[in-house]
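Below is a slice of the complex: some chains, not all, each in place.
Here the chain labels run A and B in written order, and each chain numbers its own residues starting at 1.
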Amino acid sequence: DPKLHEMLGYDPKYRSIGILSSRTGAGPHILAVDEAVKATNTEVISIELARDTKGGAGHGSLIILGAEEVSDARRGIEVALKDLQRTFGDVYANDAGHIELQYTARASYACNKAFGAPIGRAFGLCVGAPAGIGVEMVDAAVKSADVDLLGISSPAKGTSFSNEVIGFFSGDAGAVRQAVVTAREIGVKLLGTLGSEPKTDGTPYI
Amino acid sequence: DPKLHEMLGYDPKYRSIGILSSRTGAGPHILAVDEAVKATNTEVISIELARDTKGGAGHGSLIILGAEEVSDARRGIEVALKDLQRTFGDVYANDAGHIELQYTARASYACNKAFGAPIGRAFGLCVGAPAGIGVEMVDAAVKSADVDLLGISSPAKGTSFSNEVIGFFSGDAGAVRQAVVTAREIGVKLLGTLGSEPKTDGTPYI
């Protein structure tokens, strides 16, 4: 509806919108939408992170895609939903918390909007919850490879008060991948000391 | 205590306060307090929304009423508590999330303070959680009736990071009611596609 679009501040050129909404997870959804905007005729209108309770210490998300045609908005959401299986591949959890890793060789508009990732460059992120694990992961990651540390989010800054520390990395593909892999190693190890062996429900892709 | 009142910024004329505090629910409490201030000699001092964990994706609340006499403050809370059974009537939940609808033919000071509702006019709201359901509900509502869309709250704006989208409507009584009923239809349907049939614990009043 035009009244709704105007209230939400959407550009009127988007005659259709696509909605991706989740109780659990934000990183996987943003990375999946990043692929969707590369592959379809859609743009990212907004990305919001909820402090939901289903995901334990982490976020839920609400992502709005804009398109001029209904078929494009639908296609964008289809591509994103399909890619979610991949982007949940490096989320490891146990009763004590969770860690998450994401990597793309070429960041697009969703990663740019959500994380300030330079478009077209390799981008990675690591999440640790409880937050102290995230501090150790980011520290190990930036020591292990020559990456640009774009930013750090923590319970009071850049998150919706989630119990996470999140690091964002840009740079050469090999270096970003190395940083993320190092963060995964230290994160799985630390989270494992607080509970059972952290498991992913999917297939690691990084 | 006067020190406490001063620290909280309460007008000293309120010699008594009434407290309505909840782990689960904010809309039902605000609408119930709206009836209470119409019916008793009390005023709304403050309305705060907690991002509690008991209500899944939604809010808890803390509402403070002021009164010059202890008996008035007590009466205000009694009226609100009694009305809660009604205002929880259109809250529908399942394991995937919840939706909520509220309607009043004549908004008073609580709805004005919390939502910017024009006093004396019909007012309604619809809540959808996860947030994507709320977007669809608001869209359907404003398309179905000639109402003023007063505002929209979402995980990052106007909520306490809850995983909800909330629409606020004002206008003629018939139109506002129609908008809310439409939002309820679409909300129950969408939430039902994500889990079991959404149920209310009470009796729908709208």
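As a convention for this text, a residue touches a chain if its C-beta (ideal position, glycine included) is under 8 Å from a C-beta of that chain, and two chains touch if they have at least 3 such contacts.
A quick note: this is a predicted structure, and the numbers were derived from the prediction, not measured.
In this structure file the full complex is assembled from 3 copies of one chain, 2 of which are shown.
Quick note on the criterion: only the chains that are shown with their structure count from here on.
The angle of the rotation carrying chain A onto chain B, fitted on C-alpha atoms and rounded to the nearest 5, is 120°. Per the touch definition, chain B reaches chain A in the complex via residues 51, 53, 56-57, 96-97, 130-133, 135-136, 138-139, 142-143, 149, 151-152, 154-157, 160-165. Against chain B, the residues of chain A that register as touching in their complex are 1, 3-4, 7-8, 17, 19-23, 48-54, 60-62, 64, 160-161.
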